[in-house]
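Just below is one structure, and these are the notes that go with it.
All protein chains but one are shown in place.
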Amino acid sequence: MARMKFLCDAERCIECNGCVTACKNENEVPWGVNRRRVVTLNDGVPGERSMSVACMHCSDAPCMAVCPVDCFYKTAEGVVLHDKDLCIGCGYCFYACPFGAPQFPQDGAFGLRGKMDKCTFCAGGPEANGSEAEFKKYGRNRLSEGKLPACAEMCSTKALLGGDGDVIADIYRTRVTRRGKGSEVWGWGTAYGRPDQQPQTPPQQQPQGGNKS
Amino acid sequence: MLLTKKFTTEMGKGASGSKRLSRHATGFLAATMDRRTFLKRSGVAAGAGAALSQLPFNMISEAKAADAKPAQGGEVVVRRTVCTHCSVGCAVDAVVENGVWVRQEPVFDSPLNLGAHCAKGASVREHGHGEHRLKYPMKLVNGKYQKISWDQAINEVGDKLLAIRKESSPEAVYWIGSSKHNNEQAYLLCKFARMFGSNNIDHQARICHSTTVAGVANTWGYGAMTNSYNDEANSKSLLFLGSNAAEAHPVSMLHTLHAKENGAKVIVVDPRFTRTAAKADMFFRIRSGTDIPFIYGMLYHIFNNGWEDKEFIQARVFGMDKVREEVMKWTPDVVENACGMPEADVLKVAETMAKNKPGFIIWAMGQTQHTIGNAVVRASCILQLALGNIGVSGGGTNIYRGHDNVQGATDVGPNPDSLPGYYGLAEGSWKHWAAVWGVDYEWLKGRYVSKEMMEKPGMTVSRWIDGVLEKNENIDQEPNLRAVVYWGHAPNSQTRGVEMVEAMKKLDLIVVVDPYPSATAAMAAMVRQDGVYLLPAATQFECEGSCTASNRSLQWREKVIEPLFESKTDHEIMYLFSKKFGFDKEMFKNIKVTNNVPSMEDSLREINRGTFTIGYSGQSPERLKLHMKNMHTFDVKTLRAKGGPCDGDYFGLPWPCWGTPELKHPGTPNLYDTSKEVKDGGLNFRAGFGIERDGVSLLAEDGSHSKNADLTTGYPEFDHVLLKKLGWWEELTDAEKAKAEGKNWKTDLSGGIIRVAIKHGCAPFGNGKARAVVWNFPDPVPLHREPIFSPRPDLVAKYPSHDDKKVFWRLPTLYKTLQQAADYSKDYPLIMTSGRLVEYEGGGEETRSNPWLAELQQEMFAEINPKDANDKGVRNGEYIWVETPTKARLKVRAQVTERVGAGTVFLPFHFSGWWMGKDLLDKYPEGAAPIVRGESVNTATTYGYDAVTMMQETKTTLCRFAKA
Partner (left out) sequence: MTVRRLLAIPLAVCLVALGVAGCGEKPQVVNYKQGKYQGKPDSLAWENERFKGDQTAWEMQMRQRNLAQNEYQRIN
């Protein structure tokens, strides 16, 4: 049975926000709610790396555990979803999630928290597959259409991989093997030498994201 | 994001030591200061975007058409189109239900993008919605925009233009066309202006790659990207000099990073540590505007170490010895003093390029937008010629064009100095096109003031403001400009905003034709009470037609939806005006018009019939449509179809696609590649500059020719005389002979001369040498000259700008006198430069009106180095005033970052809607203001133009800043 997973290849992600926009487009996510976002470390300096983050559909999901009304469930293929009709907007899941994935659209004039919204792995929610009700509450159900998440499918550099954990691990492994050849010699470290050089020359370091693995 | 805020404050107080909290994602969001998170994320939510986007999970399509229920059946069709936001040419499948664009799917089959999109491409469905567009024609009355009907608009605007034409001359109207038009519209607009009787027409290419087109074409024949993005997979080294592809051409990085993964060395040399640099193997910083010192610094090492390709140079290059003399002046210390790069670094780049062949040099605006742009790009070509990196798969000059169809609009569109296909404006060229159009040459001449004006290049879009403001006796045409028609072009992309507003004030009439005319509309309304008309044009998703990607491949877009609101397609608007002006019969003689809408297929066929120079002759609509349907049959690495209905073709028939469509030429994937036969996309350098110069032959040396050519020597371009001399004339059919007599390969409308030349394995344009010395340019050997506003007065003395020009593209143009009038760097010590953001395109009105994109980049900012910030007491996120020698001031947020070096200030160029600290919201037509507005960098940019093409200087000028 396929286990759905995301993997973002930091060696490839160029922080273009294609994934973020694809998600907005496909699921009609309103302004201010971000099911997916791109995080950049060391912005503007050598070593800059970006990663696209959303709900990781954890195997042992903390959000599921803390929800006081137990509105979370996990699908057969490992996608963590929740029932918005049951959700009380308490925000516990947001605190529990290591990725800040759960989002709370402001509801009404007093900044009250609306029902939680998060990445569904483009798998809709507990309504009939492909129904209007499902779309309005949870967004598209691409999985039931035989498609994978919009964000991963449209990623500009194929940095963001989404799908069966085994398949994407294979894809990633191919790349890492290839990189092994050239980047051993031409990685940041060898190309730049001493760490005490000018600010414009990157310090000695190995790129994160598994250059050597 | 209320929660996030509270959360960070708590952590700031140290209230949280809990593992659970500190593990939280908001933690690392707050800890990194990237350019998105440092600005408050939902700041604009209360603005224009709110109404629509606050409805959670509301269907946009439903808001538009209440009866569309996408989830429950209805007529669903999928239309294949192409992203309109850059030249990569990413294909998009649009799902349309009951006429509403409801979904967008990736096209994995496309060999160009394999389904991938950046933020802009992933958001194009928003065009099917267009809440912030201009919805009906409007007119400025007493300082406010009022709705009018199309009839009234065409009649009033038409009458006014006709009156100006009569009172002054056709030259008093300036037409600004668009690189966002498809090929057919761009072509029609070129024809339209000529039939109006004027060469005063231009488009974005002027301010984007005009220096490339002129410089590169004069070096070896064609001024375009030599290979393709895809071909980078075959490369061993990639030098980005003046390109930030990760933001400007994001999906090209799919090919770049794939190449890198397979061992290609990626080098970025730039004033900024760009996101492209973040992905490179090596990054080196240079001072803005010193590309030539850097390139010559490399060549110095290349020549000294004997790394040049001597055989290649001997056989295929003219004048390299002259260049060598200049290069030898650029010793490592001189180079370092000019560009700031120490010898070891320059050597490292040179060695990497020399030892990892084939390789590319890649550039965009970083090289072109300088007063010496034409010389910079030629220096890049010379580098590749020296290395023998031209005419091979995996090596060349990959010149990344900007807009989705700027390549096509340059090739066949509205240029002031040429008819479609770079034919120029000489009498012979006019007669060629008169024949294609089926109109009388004398009639065309009669449309102009005189034959002289008919053959004199018009003004450029970079200088139209001087056509208005300059004293009449100084300009090289009868009247000053009295009207400007902005037809798909942003005003904030041209420099010298302060003077632009003065020019707008002085005009009799401003007409804007655009889906998003708002920047022009607001600027005009700021200084005028009347005399402005806004006409809503449809986007490329509301019509069909072809567009040319950066790699010269043509793609056919299907029409996705009908024009929204009251908007009309550009070609319909052209037709309506041509009727009003009384030349519709002539203009659309070969083109079917149905309900005022001219046929795009017929227009392309007319282009095919006339554009032999660059081989836009073989790409019939039928062939292009076949390619769009069979994308999956093309190999991604070579772009060639294996089997299937397009067997042997290169994707999109990259030009030159020689001869008639019946000849079935497959297109030319890599220019000047002699390892293939011309009929299979091979080529050699063009022989376009004569046979010999200073006693040296300009034709290629013996043995240097395209594969299997019957002529194994160099040879001039083909014409009827050469064919007869060679004894090949008899191979023409009788019908071809009749048309080819007295003609050359460019003007023979039968295509017979081309057919026979190719049959013999020869390139129709001859077999010549590339020119390292372009003797018809101001600096035949490219020379470094300091920008007019240079931060280095000591170097200005050594490398001064050009002499002033009295008449240049109809206008006087300043260089030296302005450069030496003062030491500007005393009061304005910092370099000001500008560039792209991934979320926005061009002037930005269109993309800043798209809520999905606007949310990601909500405020205009300036990147400043921590040193400069601390010197001025400015902190990250504070407002600052940036001021230039024009005295214009920009109020922007400071982003303090090491991305720029000390002494350099970077500003993105996509913003408009603020004017020196003031939001112009009330100047916009109601409901048509973009969601995000901000200061336009070009409000403050300074004077400075390339000495060949009038390219504006945007990349190097001076500024200072202070806390606001």
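Per-chain numbering from 1; labels A and B assigned in written order.
Definition applied: contacts are C-beta pairs under 8 Å (C-beta built on N, C-alpha and C of every residue); 3 or more make two chains touch, one makes a residue touch a chain.
Since the structure is predicted, the reported quantities are computational estimates derived from the model, not experimental observations.
Engineer: Could I get the residues of chain A that touch the absent chain, sorted low to high?
Structural biologist: Residues of chain A in touch with the missing chain: 1-2, 5, 7-10, 39, 41, 49, 51, 53, 56, 60, 62, 64-67, 69-73, 75-77, 81-83, 85-86, 96, 98, 123-130, 141, 143-148, 152-153, 155, 158, 161-165, 167-169, 171-176, 208-210, 213.
Engineer: On chain B, where is the contact patch with the chain that was removed from view?
Structural biologist: Counting over the whole complex, chain B touches the hidden chain at residues 11, 14-20, 22-25, 27-28, 31-32, 106, 108, 111, 114-115, 230, 233, 254-255, 258, 635-637.
As a convention for this text, only the chains that are shown with their structure count from here on.
Engineer: State, to the nearest whole Å, the distance from the C-alpha centre of chain A to the C-alpha centre of chain B.
Structural biologist: The mean C-alpha positions of chain A and chain B differ by 34 Å.
Engineer: Tell me, which parts of chain B touch chain A in their complex?
Structural biologist: 1-4, 20-21, 23-26, 28-29, 32-36, 41-42, 45, 49-50, 53-60, 69-72, 103-106, 108, 114-123, 125-126, 246-247, 250-251, 253-254, 257, 260-265, 273, 275-276, 278-279, 281-285, 838-839, 851-853, 855-856, 863, 897-899, 901
Engineer: Please name which positions on chain A make contact with chain B in the complex.
Structural biologist: Residues 11-12, 14-22, 24-33, 37-46, 48-49, 53, 91, 94-101, 104-107, 111, 114, 117, 130-132, 134-137, 139, 147, 150, 153-158, 175, 178-179, 181-183, 186-188, 191-192, 199-202.
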